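One structure, as structure tokens, below. Some questions next.
All protein chains but one are shown in place.
Chain nomenclature is as follows: A and B, assigned in order of appearance, with residue numbering initiated at 1 for each chain independently.
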Amino acid sequence: MASLVRYVIRRVLFMIPVFLGVAILTFFVGNAAGNPIDLIRAGLRNPSPAVLKALQAYYHLDQPVWLRFLYWLWDLIHGNLGVSISGRPVLSQIGPWTFTTLELQVLSLVLAVAIGIPIGVFSAKHQYSKVDYTITTVAIFGYSMPTFWLGIMLIIVFSFYLGWFPSNGAVSVSYPWWGSWVLDPIAHLILPTAVLTYVSLATIVRLVRANMLEVLRQDYILAARASGLSERTVTYRYALRNAISPVVTIIGLGFGAALAGAPALETTFSWPGLGYAFTQAALALDIPLVQGITIVITIMVLVANLVTDLVYAVVDPRVTVQ
Amino acid sequence: MDGKLLQISNLRTYFFTEAGVVKALDGMSMEVNKGETVGLVGESGSGKSVTAQSVLRIVPRPGRIVGGSVKFEGQELLTKKEDEMRKLRGPKMAIVFQDPTTSLNPLYTVEKQLTDILMLHRGLSREDASKQALHLLDRVGIQDSERRLKAYPHELSGGMKQRIAVARALSCDPVLLFADEPTTNLDVTIQAQVLELLKQLQNDLNMTMVMITHDMGIIADMTERVTVLYAGKVMEVAATPTLFKSPKHPYTEALLKAVPTVKQTRALEVIPGNIPNLIEPPTGCVFHPRCKYAKDVCVKKEPELEKVAEGHYAACHFWRELELEGKGH
Partner (left out) sequence: MAWRRFRRNKSGLIGGAIVIFFILVALAGPYLVAYPPRSYESLYEGDAGDPPSFKHPFGVEISGIDVFSETVDSTRNDLYVGLAATLITTLIGVAIGALAGYFKGAVSDILLGVTQMFFVIPVLLLILLFARVFSILVFKGLGLTLIVLILSFFGWSGIAFIVRGETLRLKEMEFVQAARSLGARPFRLLFRHIVPNILSPVIVIATLDIAGFILTEVVVSFLGFGDPNTSTWGLLLNEGFPYVRTTWWVALFPGLAVVFCVLGFNLMGDGLSDALNPRLRE
């Protein structure tokens, strides 16, 4: 138990320089795009000198860059994510966006894991069978395609051609899908979730299968069978338990990557989440917003990593010893 | 039942791989009487481990038993249902595997691995199973057993892990124990300890043991009768002293020559060549490519296991003619 706690602390300590690293990269590159005044001026069209002065003071533009960075960081730590060039504070918008992104990501991840692990196990146990080949082929296509492109294809078929599901937004504006405001968000979730789940599934199935095959070859599985343990016990409590640790890592990292990869999928579905907001902000050179979103996503990714590390350590205690 | 605990007849176990069909066991026969310690000797790849796996019917994919008969306590095992086999594995027969580092599950404590088996076969509660597991550790000579019980395999030394593997195999008091190269991966000093342990336990529990090894020294030390296996076929069967004094198969002679004795003055003779490709084994006698006595007939015709004397069999066309050298003990 003690080694577990120490391990977690070590991981947290590691996350701090990582966070700082991202903050530095984000700030300095963003800053290189041009100082906020110019950007705002471009956005607001002739703001009055008073406003300009206030903005100048707000962004500490008279100070050297590294000092501005520290001011920004200080604000950050106190929860102030700055003001977008549109005038609205970043923080207030982040909430709804985060929820919308997580809605999609978490649902897809849960489905992908729940469906993917059993399929992977099944595929490994029936290696070389026709079913195994089919599963492997479908999986390989899954992680060979751009997620958003699959989204576009599904939109063409199911939205434009068949009209079964909506193709944009998280909720409808005037008329609810399927005639109900309760069902409406679900209708909107279906296509993007299907896409994301399938692609995540593909990776998970492949990984679980590969690891299970590796583990099933091991002596201790043979020994477990030799001791008369049931097939179910051997498969799940012995084999899967051993195979799952790298899968846990990949799931955790994949979640982090998915969060970061949200832009393309969300853009395709006009899904008003963090990814979509980031893309629009970056295109418009709304640097404060871009920085704010990056920081928020980074924090979520780091937390996801931490949780993954924790779960991994619980599953495989060997890692805490190093 | 007529005293024969295990009767293997003409067992064939093949592995269906992408490269071809590997005939790991191709007509192997062996008998084990109750209370005996029988040796199964041969080089790596001769099919020794596969034999044990076949008896317990846990041959891993892509392997499969394709023919023959395995009778245990008079019952045919190859026709039993999987459920029935599972009831035998542990309480009736068990295997001690070669490498304790890989044969113990790295993610579970010793306690868990032992109690899983005890709870399954003996129907014990978790506490009772733990107590029994502790008792098992004591019996295999592990000091400080309480701490070791809660440990993970990677926290233990090789010798200790193998003792635990022995404890696991014996946890349900099996009638038949296969010891598959139990000391090959251990230090020499630990080897002796583990062998001693096995001998002692066998005595205490009146267990029948099949000692699988490539080490003729262990054969001499531990076994009463020996079966010599090569490329999935039986070359010779004899009582251990007889095998050493007067072997009747060239392969046995070669194996004996490769073992040094205290009075060794001559250079050790290495058996030339490698074990044959089991996908396309040699024609005729499977040993002929490496046999220094091989003649034409050896290439064409496969020798049958012929009776040399009571309890002594050899599969060689020329066992009568050849004057083979043994080790006078």
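In this text, contacts are C-beta pairs under 8 Å (C-beta built on N, C-alpha and C of every residue); 3 or more make two chains touch, one makes a residue touch a chain.
Computed from a predicted model, the values in this text were never measured in an experiment.
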Touching residue (missing chain; options A:228, A:263 or A:317): A:263
Chain A, residues in touch with the chain not shown (by the definition above): 14, 17-18, 21-22, 25-26, 29-30, 32-33, 140-141, 143-146, 148-149, 152-153, 155-156, 160, 217, 253, 256-257, 259-261, 263-264, 267-268, 278-279, 282-283, 285, 290, 293-294, 297-298, 301-302, 305
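Heads up, the rule we're going with is that only the chains that are shown with their structure count from here on.
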Approximate Å spacing (C-alpha centroids) for the pair chain A, chain B: 53
Touching residues on chain A, where the partner in the complex is chain B: 127-128, 216-220, 222-231, 233, 237-238, 241-242, 315-318
Complex interface listing, chain B residues touching chain A: 53, 56, 58, 60-62, 82, 86-91, 94-95, 97-99, 102-107, 116-117, 120-121, 152, 154, 165, 168-169, 171-172
